[in-house]
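I have placed the structure first, in the form of structure tokens, so that the comments after it can refer back to it.
Only one protein chain is missing from this complex, and each of the others stays in its spot.
Labels run A, B, C, D and E following the written order; every chain starts at residue 1.
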Amino acid sequence: MVIYVSRKETFSASHRLFNKNLSDEENQKIFGKCSNPNGHGHNYVLEVIIQGEPDPSTGYVIDLKLLKTIIRENVINKVDHKNLNLDVDFLKDIIPTTENIAAGIWKQLKDKIPSGRLYSVKLYETEKNFVEYKGE
Amino acid sequence: MVIYVSRKETFSASHRLFNKNLSDEENQKIFGKCSNPNGHGHNYVLEVIIQGEPDPSTGYVIDLKLLKTIIRENVINKVDHKNLNLDVDFLKDIIPTTENIAAGIWKQLKDKIPSGRLYSVKLYETEKNFVEYKGE
Amino acid sequence: MVIYVSRKETFSASHRLFNKNLSDEENQKIFGKCSNPNGHGHNYVLEVIIQGEPDPSTGYVIDLKLLKTIIRENVINKVDHKNLNLDVDFLKDIIPTTENIAAGIWKQLKDKIPSGRLYSVKLYETEKNFVEYKGE
Amino acid sequence: MVIYVSRKETFSASHRLFNKNLSDEENQKIFGKCSNPNGHGHNYVLEVIIQGEPDPSTGYVIDLKLLKTIIRENVINKVDHKNLNLDVDFLKDIIPTTENIAAGIWKQLKDKIPSGRLYSVKLYETEKNFVEYKGE
Amino acid sequence: MVIYVSRKETFSASHRLFNKNLSDEENQKIFGKCSNPNGHGHNYVLEVIIQGEPDPSTGYVIDLKLLKTIIRENVINKVDHKNLNLDVDFLKDIIPTTENIAAGIWKQLKDKIPSGRLYSVKLYETEKNFVEYKGE
Partner (left out) sequence: MVIYVSRKETFSASHRLFNKNLSDEENQKIFGKCSNPNGHGHNYVLEVIIQGEPDPSTGYVIDLKLLKTIIRENVINKVDHKNLNLDVDFLKDIIPTTENIAAGIWKQLKDKIPSGRLYSVKLYETEKNFVEYKGE
């Protein structure tokens, strides 16, 4: 029996979209207001989905209290109330689009799941814009 | 043409997580506050997804009024305003984790769908904790 | 690396469910209050999911500002504040169930995506009733 | 002790904003796309707030099951899956703006509350547009 | 300058509505399924509103991190994952309707606010049923 178990966490962060290899004009053309030099920010919503079989003695694929701790220690504590361009080791040298942040979070989490396996990382930048990465 | 049709219903229930084959200490260690002897409860949100081809004469994979009735008769009426450990025939002798409740709901519904087929049962214990079961 | 990128838009429209090849009694029996002769309406929520690889120079699978424009020009402007039975060219001669509207929106969008490919169209008629179509 | 007790219900309806005493051009200028001749529609959310003192023997200001029944019989059954311009007796000869619908619902309900008194009617046309009427 | 500052917290609890001075038949007649002998439960949402003037040196009416701590220590830790009939000192000997729980929470909080004053306690039993108490 395969069950998908999800945990949602939130974090508030600032970022600026720009590619340092491009000119200011090109950055402005590609990223528009998302490239404001002084940055802007979001309340991100992160959803982590684990796939696995419930343990018969607990009925859990994974203890969600433990999953919450793993997400907080490996992701939330590093990005919450931070600037994603400047303050986060695992986002160094990438353009912090929602796509790239989700992929970075995947790498942070994939080897930390003690039961089941990491199936998907969903990241909402706003209620209207969001991405999903399944490690493929 | 394959369409996935979803219906959301809610129910309010109490439960207690514990494994009767384990000691009180072990239950406390595994389930923590979820094992409070007098129980606690949730507003569960249930999402049932049916997969099928729309009937050309109705444009429906399944009439959602009918799906709502099927979910209410087979699930909601049995769990809403109930204690999931004590009051529910189809959850007898299982630990009522979200994983196990979702699997129990799947069994309640899988043979009751008159058009299309049951594709998935999603169950939200809270807005932050939820599971999905696809019958595999 | 495959990322799924989603954009949510909303529109408000009226419709009436009926099959002109059936009698009034049959329509009433099948569609009930959804067949009210003077119609009724909904705030539809549309979710469009694009699948693709992020461009290394932008970090985008698709620029969401562009995706928003494509959805507005090809879908929202044609259905928002309209009667889905009478006012929409791409829904002519279909029964405007959520299933059929989603399939119609898929056809409107599938050749308009400049990077990545259209993966899924989700359409919420209400918070409780919604469908998904993946073009299969 | 004064407590405010709220109950939320929803209905789906179509409408068209126009003033029959004005020309088509004036209606178009005032109401724009809201005046589409074939109408459009919404999932309205209605919130009814009762003010009163809890009865010591029940702990209720008003039994919410009873309030739900009163709202359904006097409002929801008359507006759900209807055309607000054509099908609703208590909205005859008014322009069905959210303001006017809320005031009409107030009149429907104000004498029907068996304990406590009607304090407020809130009506959401969309998540972004809503009104409140307190009978003043 | 008077500002109203709100903080939302959640808790999951079970309860049973019944009046021990009434017969089982009377309890069943008044409370219906809410009086299920083995209880049921909810994800409660609590909103606490503080009224006051921002401190010029901080821009805060009250530090929300502090307000969160006050709410957790005085309310959430006492009700979360508990049975409201049996486990909560400040709800002893009351019928745990939403009205009575809100009034009990008011009493827990009213003398604990270090800046500003407690203006309102809102308590959502479900998304559709909620109450507000302002200490009057």
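The rule is simple: a residue touches a chain if its C-beta (ideal position, glycine included) is under 8 Å from a C-beta of that chain, and two chains touch if they have at least 3 such contacts.
These figures come from a predicted structure and were not determined experimentally.
Shown chains touched by the hidden chain across the complete assembly: A, D, E.
For chain E, the residues in touch with the chain missing from this view are 1-9, 54, 57-61, 63-65. If you put the missing chain back, the residues of chain D touching it would be 17, 19, 21-22, 30-32, 94-100, 102-103, 127-134, 136. Residues of chain A in contact with the chain left out of this view: 10, 12-15, 33-34, 36, 38-43, 80-83, 85-87, 126-127.
Everything below uses one rule, namely that only the chains that are shown with their structure count from here on.
By the document's definition of touch, common neighbours of chain C and chain E comprise B, D. Over half of the residue-numbered contact pairs of A-B are shared by just one pair in B-C, B-E or C-D, which is B-C. At the far end from chain C, in terms of centres built from Cα atoms, lies E.
The mean-CA centres of chain A and chain E are about 33 angstrom from one another, to the nearest whole unit. The set of chain B residues touching two or more other chains comprises 127.
A complete list of chain pairs in contact reads A-B, A-C, B-C, B-E, C-D, D-E.
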